[in-house]
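Other chains dropped; remaining ones untouched in position.
Every chain is named by a letter (A and B) in the order it is written, and numbering of its residues begins at 1.
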């Protein structure tokens, strides 16, 4: 039995509210149960130095938790003077995942930054960030297309992410904090609509797992992402 | 005529939603028009080193803007590796203001941190932070009183803050971004219910001002804070 009473392949409620803030070119408040992340897409004309003058664009991600998004207050990274290894890992994952469904040449010399700020955390913040950031990106690109700044859609597909894990020997979908902190294995899948995989990160925490376990987690992730793709569709419309 | 069409002594709409996030001992989403700040109060037992063993508590504030709270995206302070002078000034002001209405001896050996994270900015973020933080503090202290962790209420009064300024020669109340960026003088007042002043910060920006101007701004601030005190009352109930 899961702490939340959910079935092993049961997701938490997903909500994706667009337009949560007004300045960003794309703005989304995404919730997976009690996990809530504000994802904004900012379009800028300046590119990182190593891309200038190549006729290509860039998509990147940034991630942060508000200090009291969690059960106990965490120190601000700005006050500590550096971002943790965990933050940097997640930021790199968000950017890499979104770029997997963007044709940077078609994006032209624009940079789109996906800021994912966790307002409340209950497990799965990095996967919620990716799933929400895609919607923010979609909205921002829609704006560029509408304004004529882009002629051709650079987005090549839909991407979503979900965590799965093995808890007390059972593979389960969409871990909340109670499960996440006690899972034997913890995996994050980033999947592209249509069956392709963008990223698998599967880590043994207490116990290890085998090929069969990995496949069962992947199957759960496919179930979960199918639902996220639907929620993304609904949000964009 | 003000850009927003408001009368010189007219405030923007104030909303104070409590319980916006679930982990913090006090949590408030405060809005002054389009300015929206998430204020949380976190109670901890550890004190700053210089206060340990003195039988007193501490109240402190932290402040940050999400990168896309503003018209154009700002770089994260965590990525830059340090907090700006502006951020530190505001943090110090928030903490000092709240301490003006707390009896630290009665608070006992607790530290309460008021985190003020600006989700959307349209002028007056520091004053909204103070006004909202008082409600978050009140809620957190109520919890300590209810649980018996505190026997006596350490909060000695109600505090609110508002910005005023001189725009095109006219003193106006509760500046939004359009006014803030073009005002001749810009003042922040932190007032205590009952007529006392906790802090005045009045700065000439383009033109200077005189004693008469300072008094007129103070009168406007008194009008504004009276309305904030009411909104605080309503939120706490």
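Following the convention adopted for this analysis, a residue touches a chain if its C-beta (ideal position, glycine included) is under 8 Å from a C-beta of that chain, and two chains touch if they have at least 3 such contacts.
As the structure is a computational prediction, the values presented were derived from the model and not from experiment.
With respect to copy number, the whole complex recorded in this structure file holds 6 identical protein chains, 2 of which are shown.
Note that only the chains that are shown with their structure count from here on.
Centroids of chain A and chain B (each the mean of its C-alpha atoms) stand 33 Å apart. Contacts from chain B toward chain A in the complex involve residues 21-24, 27, 34, 36, 38, 40, 42, 44, 62, 64, 66-73, 76-83, 87, 113, 115, 117, 119-120.
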